[in-house]
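This is the structure, below, for whatever I ask next.
Note that this complex is displayed minus one protein chain, with the remaining chains in position.
Up next is chain A:
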Amino acid sequence: MSAFNAIGDGRDVDQNEFTPGLEPQPTWCPGCGDFGVLKALKGASAELGRTPDEILLTTGIGCSGKLNSYFESYGFHTLHGRSLPIARAAKLANPGLEVVAAGGDGDGYGIGGNHFMHTARENHDMTYIVFNNEIFGLTKGQTSPTSPKGHKSKTQPSGSAKDPIRPLSLALTSGASYVARTAAVNPNQAKEIIIEAMEHDGFAHIDFLTQCPTWNKDARQYVPYIDVQDSDDYDFDVNDRREAAAMMAEVEDALHEGTVLTGRFYVDEDRPSYQQEKRAIGEIPEEPLAERYFDDSYEWERSADHFLDKHK
């Protein structure tokens, strides 16, 4: 493995630091796209100069949810669909952390869909990576919210009658301030996008196409892919909500017609994050919530008068 040394925050961090000494061999199937996410995340974290102690990675349940077993950091493997509320609250309580949530398309767009909508709407300062393999991987290939219409599986043997969810459009309408799609087969772009997402102040959503050779044999390996930022065929302003919306609709349609379009689709650097909004109206203190405990004396302001006067 190449030991890529990067300088970020004035620090050199080797991406091997993110390989746990304990369970180094992921149990994903050979050829699984999930390896691509792991590699890109390690590369991005190292390049940003983050250390494992500074990162909190929360995951959902699925093949994708195994990510933090293979990524050295503070990790919390949560419940099916619930990684987002856990992640965003951890960030609120301890803003110094680099908080990343990750999970599958079933996890994030199905069972956890409401949290996805609301975390985007509130624009929490965090990164969310959705491993989109267009099926339920762990439970052996059932139809997921992103499975294309007509996709056959054991639970939908006659083919899905439902239109797939539009993850990018959903993120945009919900309020995400950074929306991108990348693919496991394009590790360099993936790493760059994760870096941008982690650096972004606000909710950054990455729909990460991860091929599942075991259960989604029908699906392409997401090659060839096109990076819309590198192509002359696509001209839109990522900062313009309407242009972004039109582009996203095109990208989502194209996927099921065989054209894999990737890149950044919406970036809003101006929209304040939840924490910035709340701080502005005095509802979040400057000092991190969790930090307030590390003095052994616990002598924070506590006087009976403060509490009791109102009740007299």
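Please note the rule applied: a contact is a pair of C-beta atoms (placed from the backbone, for glycine too) under 8 Å apart; a residue touches a chain by one contact, two chains touch by 3 or more; residues count from 1.
By definition in this document, contacts and distances are computed from a predicted model.
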item	value
Complex member absent from the view - protein name from UniProt, among "Cytochrome bd-I ubiquinol oxidase subunit 2 apoprotein", "Aspartyl/glutamyl-tRNA(Asn/Gln) amidotransferase subunit A", "Phosphate ABC transporter ATP-binding protein" or "2-oxoglutarate synthase subunit KorA"	"2-oxoglutarate synthase subunit KorA"
Contact residue for the chain not shown (choose from A:Gly150, A:Pro224 or A:Pro285)	A:Pro285
Hidden partner chain, touching residue among A:Ala87, A:Ala190 or A:Val267	A:Ala87
Candidates A:Pro52, A:Gly110, A:Gly175 or A:Pro272 - the one touching the absent chain	A:Pro52
Interface with the unshown chain - residue positions in chain A	20-23, 52-56, 58, 68-69, 72-79, 82, 85-94, 96-97, 114-115, 117-118, 278, 282-285, 287, 289-294, 298, 300-304, 306-308, 311-312
